[in-house]
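I have a structure here, written as structure tokens, and I will follow up with some questions on it.
Only one protein chain is missing from this complex, and each of the others stays in its spot.
Read from first to last, the chains carry the letters A and B; within each, the first residue is number 1.
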Amino acid sequence: MKNLALIGLSILTASTLFAKTIEVGVIMPLTGSLAGYGQMTKKGIDLANQMKHTLKNGDNVKLVYVDNSGDKAQTANAVNKLNNEGVVAIIGALTSSNSLVVAPIVKREKIPAVAPVATNKMVTRANPYMNRACFIDPFQGKVAAKYAYKTLHAKTAVVIIDKAQAYSVGLAKAFMKNYAKLGGKIVKRVFITSGDKDFKAVLSIIKSANPDIIYAPIYAPEMALMARQAKMLGIKKPVLGGDGLSDATLRKVAKDAANGIMYTDHFNEKATPTKLSKEFVTKYHKKYKESVPSFAANGADSYFIIFNAMNKCDKLTRECIAKNITKTKNLEGVTGKITIPASGNPKKSAVINEIQNGKIEYKATVNP
Amino acid sequence: MKYFRNLIISIILVLATLFLANKYLDSYLVMILSNIGIFIILAVSYNLINGVTGQFSLEPNGFVAIGAYVTALLLLSNDEKTMQFMLSDPSPLILWMHSSFIPALLISGIVASLIALTLAFPVFRVRGDYLAIVTLGFGFIIRIFAINQDSYTNGSMGLSNIPNEANLISIGVFALISVIVVLNIVYSKYGRAMKAIRDDEDATNAMGINTFKIKTIAFMTSAFFEGIGGGLMASLLTTISPEQFSFMLTFQLLIIIVLGGLGSTTGAIIATFLVLGGMEALRFLDEPNFFTNTAHPGLRMVVFSLLLILIMIFARKGLFGDREIWDKKWFNFKM
Partner (left out) sequence: MIQQILNALSLGSMYALIAIGYTMVYGVLRLINFAHGDIMMVGAFLAFTTYSVTSSFSLAVLVAIIGASITGMLTYKIAYKPLLDKNAPKISLLITAIGVSFFLENLFNMLYGGVPQAFNYPSIFDKEIHILGAVTNFASIFIAIFTIIVLISVLIFLNKTKYGKAIKAIAFDFYTVKLMGINVDFLILLVFLIGSALASLGGIFYAISYPSIDPLMGVLVGLKAFAAAVLGGIGSVAGAAIGGFILGFSEIFIVAYFPEFAGYKDAIAFFFLIFILLFKPTGIMGIDFERSRF
């Protein structure tokens, strides 16, 4: 008996001795103005790693974080640093701007990479190594246009564009193109700049334009102040936005004024599409004691995509992982079943969320 | 003769080191060295207006932005431009402008220095302190311009897929050229006039020197090299957008030239290595480490700003004061 136990123990130790630690790099803004978003995404990635960290061959997956502070030069340094440390894959970066820095470097160094929430279509262009876990802005804009025209029966719209944000510009363009194609009319485009605090002037313009709906593909800090001022000016139109409004700042700052704001998003924890999803949400509540932000869900999915690709490889080389990422088919993820074609852009569904009384209510899922 | 001999030897040494580094070092170090190279160009030229001429200016991020955009627009092909420009179509001027790498950099430098000329007129008429605020504002305006004029700059989308022609060697060559040019200016009659202005502008005026002309020359030269630095940056990162040319860039350069010693070109070079290397090395401050048990993101920058304040209070002259490394009396810790 003792001999058997001894043999068993030595085999176990031997396998752990042979089990390597595989490193996956993560580039996120952990400091700087984007730190809030970076921290959100990190929570999702950490939980995903906690849930699944041992590969089929026994190797352990470890995350290596590098902070890019939202800065491009630091992002470039980060990619090179991780490359030197021998990571087999990279999750990152957060914004489309910074992911655009990651893309050419991972293409040159042949490292597979997955961006969790970068929605600008240029990020994965002509790059077999760069992928993403989210939908792209052309799709998000189309979903919004369809929802506005068909479900909300809005025939006229005013579009608010944040000129200082590539995200806003891209998403607005996608919406306007699709909305016009459906027969809707854009009665006015108004421009703001992130950092603006006073929107009463543009709100007066919107009020006199009297549209059926306001499309606001902007970020939460600006929307929060705008919603308050709109309420004060007595503007009672339906508002539809993009995933930039998922940040809790909107609900915290605008409070009641945010009631009724709808937006397209990647995920809503009340509509868990898969079993993994339910498990993730439960564990997330337990670990972080807050509701699951969509950025965390996408962060987790980026991890799962890489993890799944790693499991399909006999030898854990970057080439093999890169190839298998683009062969991902119906992978069970937090945000749904994920399939990634050669383009690197997964076919994802979008959800429509609505804010009511400081909470996110689930309204609908729109499939591609 | 001795000067030329030393010059040739140092040039050959530097070029050889660059060539070997580019070939044998790993990409992380090469990237960091390339960054350092660009910052050397920026630091020695920024030192010219701030340290040598004593005019406190906060202009670098503005001129670097101009240089970066001009170079990027000159290097991108028409197809790329048409594909990338999102909110509005590129204007005809944008589609027309195209050139190869070196001319693009030179044009960027010239454009930057011409803009510096136009700024010099209102600003140098009034003294000292206003230059700082005006150049700071100028940096803001350039950013706002870049965001709003999307038929020229593609607005907040920025420009990507810029041809990566800048590598450690080309950057190193430009750094070498800028250092040699700046040192030549400093040791020339113009340099002496600049230092005189720094020490006592009224007396310099009284001596019959056209201080406005000298200040403008310094300002334009700084702008020229900052424009080139910006162009190299664009080609190195292959993507640029308005938000990366923020005040943070100027602040980093400020720390560098203060640490090296305001007015010392060699000081600026050494300080560039120290500051940029230090910023990477001090990353550990943002993680749980020796001093704190939990992660405090942002601690690194707090430490950096404290460092600047402490240097200003206790070691205001920096490493070399206003002397070069080959001048006998350095390490000026004069309080």
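Note that in this section a residue touches a chain if its C-beta (ideal position, glycine included) is under 8 Å from a C-beta of that chain, and two chains touch if they have at least 3 such contacts.
In this text, all values refer to a predicted model and were calculated from it rather than measured experimentally.
> Please pick, from A:I22, A:A35 or A:V281, the residue that touches the omitted chain in the full complex.
Counting the whole complex, the residue in contact with the absent chain is A:A35.
> If the hidden chain were put back, which of B:Y69, B:F85 or B:F138 would touch it?
Final answer for the missing-chain contact: B:F138.
> Per the definition of touch given earlier, which of B:L18, B:L48, B:A68 or B:V123 contacts the omitted chain?
Checking each option in B:L18, B:L48, B:A68 or B:V123, the one touching the absent chain turns out to be B:V123.
> Which is it among A:K52, A:K146, A:R228 or A:K312 that touches the chain not included here?
If we include the chain that is not displayed, A:R228 is the one touching it.
> What residue numbers in subunit A mark contact with the hidden partner chain?
Here the touching residues of subunit A are 31-36, 39, 163, 190-193, 195, 197-198, 200-202, 204-205, 221, 224-225, 228, 232-234, 247, 249, 252-253, 255.
> With the missing chain put back, which residues of subunit B would touch it? List them for me.
50, 54, 56, 121-123, 125-130, 132-134, 136-138, 140-141, 144-145, 147-148, 247, 251, 254, 258, 262, 296-299, 301-302, 304-306, 308-309, 312-313, 316, 335
The rule we apply is simple: only the chains that are shown with their structure count from here on.
> Taking each chain's centre as the mean position of its Cα atoms, how many Å separate subunit A from subunit B?
Averaging C-alpha atoms per chain gives centres 35 Å apart.
> Give every residue of subunit A touching subunit B within the complex, in rising order.
So the residues of subunit A touching subunit B come out as 30-31, 35, 67, 71-73, 76-77, 80-81, 83-84, 97, 100-101, 104, 109, 120, 122, 161-166, 168-170, 173, 193.
> Taking the complex as given, what residues does subunit B use to touch subunit A?
Result: residues 26-28, 30-32, 35, 84, 86-87, 144, 147-148, 150, 155-158, 160-161, 164, 233, 237-244, 248, 280, 283, 286, 295, 297-298, 300-301 of subunit B touch subunit A.
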